[in-house]
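The following block contains the structure, expressed as structure tokens.
Omission of a single protein chain aside, the complex is shown with its protein chains in their original locations.
Presenting chain A:
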Amino acid sequence: MQANSREEALEALAASRWRVAAALTVAMLVAYLGFILLVAFNKPLMGQQITPGLSIGILLGVLVILAAWVLTGLYILWANGKYDRALHQYRDGK
């Protein structure tokens, strides 16, 4: 019984990590492929300037780089907080 519930706890822990990892990977993929597809399909839009010197393309490119930071940061926040707490609980339950 004891072993079973511990096994379930680890399974839940593993599932939560893969879920978060997959969601964030998909988010990065969507942001990046979205950018690339705009570059490929809608060059005029990307060339449009918001203010003289700043085209939509440059803005979006910089935003994708910022998105990479933000998504990694979100993962670190989640992992250092919730995930590590659950992991400690699991370890202590040993």
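The rule is simple: contacts are C-beta pairs under 8 Å (C-beta built on N, C-alpha and C of every residue); 3 or more make two chains touch, one makes a residue touch a chain; residues count from 1.
To be clear about the criterion, contacts and distances are computed from a predicted model.
K.L.:
Assign the chain not included in the display its UniProt protein name, restricting the answer to "FAD-binding protein", "Cation/acetate symporter ActP", "4Fe-4S dicluster domain-containing protein" or "Cytochrome d ubiquinol oxidase subunit I".
P.N.:
Going by UniProt, the chain not displayed is called "Cation/acetate symporter ActP".
K.L.:
In the complete complex, which positions of chain A touch the hidden chain?
P.N.:
Its contact residues with the unshown chain are 3-4, 6-7, 10-11, 13-14, 17-18, 20-22, 24-25, 28-29, 31-33, 35-37, 39-41, 43-44, 46-47, 49, 51-55, 57-58, 61-62, 64-66, 68-69, 71-73, 75-76, 79-80, 84, 87, 90-91.
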